[in-house]
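Everything below concerns the one structure shown next.
Removed: one protein chain of the complex. Kept in place: all other protein chains.
== subunit A ==
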């Protein structure tokens, strides 16, 4: 009799793959719309036409630009005007420290953010100046000269003080771009920063209360408390995260989450940090996986040889 086993195997595999395709790729394509990456080009934002001068930019940032009224620049020895909890009470969220903004955020984005925050952040649906809903970041209307030159100078200044691209770690990128709104408890990260070790529970609880107070202001500001991102690498996946960070509105029209304006490199690092929290063992998995696959392959070969030797007498 003809050996039908190969045919049977083909039938079984074909039906299995068909079922898999239907319940995974096909069903998910129907349930979630696909969003293509825009390559972090921020094509909707105007290009910077002027060449910035960092020295002028520094003067503007410290003076007429008014940045340091709300923002700290710890690298330059400029502390925050108030602590994070109080700041969140005033602005809704603690304004970011600008030390490394120049490397985390895209230059075009920073320029537009200085001039027109709600537009750059894509939160105009929440902050409509015409209706008196002002974004807590005050727009820069110029210091008397060419505003485009002034903005370019400030961006150049921020870029001049920031660490280099290679020095920017995944944790830094995450803390800068996400860490003031999102906690990540698997990395011991709260919206106030990394929770320190306390000797006494009383102190630990006092810290937690501060976090809760901050979260209360944040919740009021955002409409709901932004989620803890510890497991987002697994609940959302890389592609979703990357395109969501790039433009939250493309996935979730009307969301309060702003476009954070990170560079492609910073976005990659943010995602790497999320993988560090939710998929810590990925390297171990890859190396153990290779060894196990070899082992099983050799097992299968020996099993095949054993079968052949046993069955030789049966036919």
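The rule is short, and it goes like this: a contact is a pair of C-beta atoms (placed from the backbone, for glycine too) under 8 Å apart; a residue touches a chain by one contact, two chains touch by 3 or more; residues count from 1.
Just so we're on the same page, contacts and distances are computed from a predicted model.
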item: Among "Sarcosine oxidase subunit alpha", "Cytochrome bc complex cytochrome b subunit", "Heme exporter protein B" or "Bifunctional protein PyrR", the UniProt name of the subunit that does not appear here; value: "Cytochrome bc complex cytochrome b subunit"
item: Residue of A:169, A:219 or A:235 in touch with the missing chain, whole complex considered; value: A:235
item: Absent chain, residues of subunit A that touch it; value: 1, 4-5, 8-9, 12, 15-16, 18-20, 22-24, 26-27, 30-31, 186, 227, 230-231, 234-237, 278, 280-281, 284-286, 288-289, 292-293, 296-297, 299-304, 306-307, 309-311, 313-315
